[in-house]
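With one protein chain withheld, the remaining protein chains of the complex are depicted in position.
In order of appearance the chains are A, B and C, and numbering begins at 1 in each one.
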Amino acid sequence: MSSSPIAIVAGVGPGTGSSVARRFAKEYPVVLLARKPESFEKLAKEINDQGGKAVGISADVSNQESIQRAFREIEQHFPGAHAAAAVFNAAGGMVRKEFLTVTLDEFSSGWEVSQKGGFLFAQQALPLLLKARGTSSKFNPTLVFTGATAGVKANAQMATFASSNFAKRALAISLAKEFGPQGIHVAWANIDGPIDIPGRQDYRAKLAEEAKINPDDIAEAYWTLHVQSKRCFTNEIDIRTNIEKW
Amino acid sequence: MSSSPIAIVAGVGPGTGSSVARRFAKEYPVVLLARKPESFEKLAKEINDQGGKAVGISADVSNQESIQRAFREIEQHFPGAHAAAAVFNAAGGMVRKEFLTVTLDEFSSGWEVSQKGGFLFAQQALPLLLKARGTSSKFNPTLVFTGATAGVKANAQMATFASSNFAKRALAISLAKEFGPQGIHVAWANIDGPIDIPGRQDYRAKLAEEAKINPDDIAEAYWTLHVQSKRCFTNEIDIRTNIEKW
Amino acid sequence: MSSSPIAIVAGVGPGTGSSVARRFAKEYPVVLLARKPESFEKLAKEINDQGGKAVGISADVSNQESIQRAFREIEQHFPGAHAAAAVFNAAGGMVRKEFLTVTLDEFSSGWEVSQKGGFLFAQQALPLLLKARGTSSKFNPTLVFTGATAGVKANAQMATFASSNFAKRALAISLAKEFGPQGIHVAWANIDGPIDIPGRQDYRAKLAEEAKINPDDIAEAYWTLHVQSKRCFTNEIDIRTNIEKW
Partner (left out) sequence: MSSSPIAIVAGVGPGTGSSVARRFAKEYPVVLLARKPESFEKLAKEINDQGGKAVGISADVSNQESIQRAFREIEQHFPGAHAAAAVFNAAGGMVRKEFLTVTLDEFSSGWEVSQKGGFLFAQQALPLLLKARGTSSKFNPTLVFTGATAGVKANAQMATFASSNFAKRALAISLAKEFGPQGIHVAWANIDGPIDIPGRQDYRAKLAEEAKINPDDIAEAYWTLHVQSKRCFTNEIDIRTNIEKW
């Protein structure tokens, strides 16, 4: 296994995914997974231009064949690939509406991305993380799931997002308990509040900067999880601005 | 609306489902939903023979058409039907195995029954519960979700069951918050331990009776939820034997 | 042991304590504990006039000698006393103010009543509950701790009330685990919202009746805990009105 360990980020968009990819690219070649190439193309170029190494691969995390194909591509790019870190940053089902008006398709969208996606990604990434143990990687192979407050709190009209986020959190914790003893650091992050996503023209645009979580800081928090010693794993963290109500 | 309110139990098997059906049949005509007729036939006969009223209907809770058809049948049996109580007692994905050996079908089985099933059932049952407000029903229309410890605790090798149970719990809590102010009592029950299911020849057969939760007692607990006043709703309960470790 | 089992309620005031005493007085002679006689005199008379039996005893639950003296008085009133039920309904430290202005006396008031009081009461009551096992009592000896949302949620400016309520909850859960296998049913109740206390002239006076939890209903909920079978113990319940936000 001559290759250096890589980092894989699923769900690369303009916010947390990009920041995480940039942060881990300082240390590892990074694989950027997103459904649409436009989600990763600029970022891959930016990282490669700045002396890092990034490979973007189109993948629909909710589709088994698509995610398997993406990991075969990873193997082609990085023969004998092993992963120092894998971050599952995708979420679906961000629906807020009266329950009786939610369609099955809408409700399923939470499952498709947050749960099935998390399952499929973890099944592909964990073997690469397990391979990285005892290699040149200085740190423990790390699998982080980006979560949301909806993973611990189920509000009215939020059945779709809450149920799929609760489920994603359960997936992360179960994996932390199963793979921790095998040397893999699995963690779940409760991103509790709006994220400051550049160019996003939604309700967040009107919020003061200080009310929005800085995605670069989230990335740094994930990095600090990654460098934790085996004798000091954090498996759950909450992240919020200092002015967030909780 | 001349008919009396009914109770609907989804997931009627030899354990909790049957006990709940018998308990609510003391007060209401009951609809028994199960995939296979053999799951409800004997029970329906027993209830009808003893002076109650029970109607068994085949339904796959994880199939939208099937569950919609079942509720049309309910309307035929009980024209202008309104529901005093609805109990979602189905669960899927009881898989305990190493994560990397779990198939997508296995993982999906938790979603299919516990989540999609819970969603589809709630969407059909809630309109009937809402119709029951202010009618002859003495008590607040009640929707109970049968849960398990896996809804609050995600153990190793239990990613499938835990994630779908966490999700079911989130669904229940979100509905409790949305429909409580509308007069519907939604509750989630954490059945924390093995249930004493007659004739079940699995690991439970070897346990002492006192180590197994009595399903008739679960049914009584659900009934006490049903009769709670609007000014005193319990939305989450745990249930275990006195010797359970937790 | 010729006497019938008794019920003991600590923290009898115009709200939950009185309602619980009245409810349990339907079945058992009740002992009413409160610091000031005026808190229980009328209630004792009411219960005795209506054919029940009530004995009021002055006791400061936060004072070891006082609580020990009270239990010696119980023994004098009911020689060979054994208890079917004991309810700890006292709480202290209801302070809401900026942390840096909280005095040590104020902060200690939470400890004194909710924790030390709960500890002292439980140490006196548990032996009487243990004695009641296998006697004429139909139900499992039951120890209920009245809690509040502050036992699960620590808000700003609520450090005093929250910390003492978190602690009371931990006490209840630890006792539930230790004494459950010994046949005692210990439970903690999260009373999540304002209680409808007759004659109380505070912020609650302005709330609509439907926004306030009915203490008689709380009492009924405690009774339903008391009558649960050993094979179906509920150890934690939440209680709120249907319109409470949570």
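Convention: a residue touches a chain if its C-beta (ideal position, glycine included) is under 8 Å from a C-beta of that chain, and two chains touch if they have at least 3 such contacts.
Treat the numbers as computed from the prediction; the structure is a model and nothing was measured.
**Student:** Which of the displayed chains are touched by the chain that has been omitted?
**Tutor:** The omitted chain makes contact with A, C across the full complex.
**Student:** From the list C:50, C:76 or C:123, which touches the chain that is not on show?
**Tutor:** Of all options in C:50, C:76 or C:123, contact with the hidden chain holds for C:123.
**Student:** List the chain A residues touching the unshown chain?
**Tutor:** 140, 177, 180-181, 183, 185, 196, 209-210, 212-214, 217-218, 220-221, 224, 228-246
**Student:** Identify the residues of chain C touching the omitted chain, counting contacts across the whole complex.
**Tutor:** Spelled out for chain C, the touching residues are 64, 98-100, 102, 104, 107-108, 111, 115-116, 119-120, 122-123, 126-127, 150, 154-159, 162-171, 173-175, 177-179.
The definition used in the following text is that only the chains that are shown with their structure count from here on.
**Student:** Based on which chains touch which, is the overall arrangement a line, ring, star, complete graph, or other?
**Tutor:** Shape of the chain contacts: a line, open at both ends.
**Student:** Could you name the chain whose CA centroid falls nearest to the centroid of all protein CA atoms?
**Tutor:** Located nearest the centre of all protein C-alpha atoms is chain B.
**Student:** Centre to centre, by mean C-alpha position, how many angstrom separate chain A and chain C?
**Tutor:** 47
**Student:** Using mean CA coordinates as chain centres, what's the chain B-chain C distance in Å?
**Tutor:** That pair's centroid distance is 32 Å.
**Student:** Measuring from the mean C-alpha position of chain A to the mean C-alpha position of chain B, what distance in angstrom results?
**Tutor:** Centre separation, chain A to chain B: 34 Å.
**Student:** What parts of chain C, by residue number, touch at least two of the other chains?
**Tutor:** Residue numbers touching two or more other chains: none in chain C.
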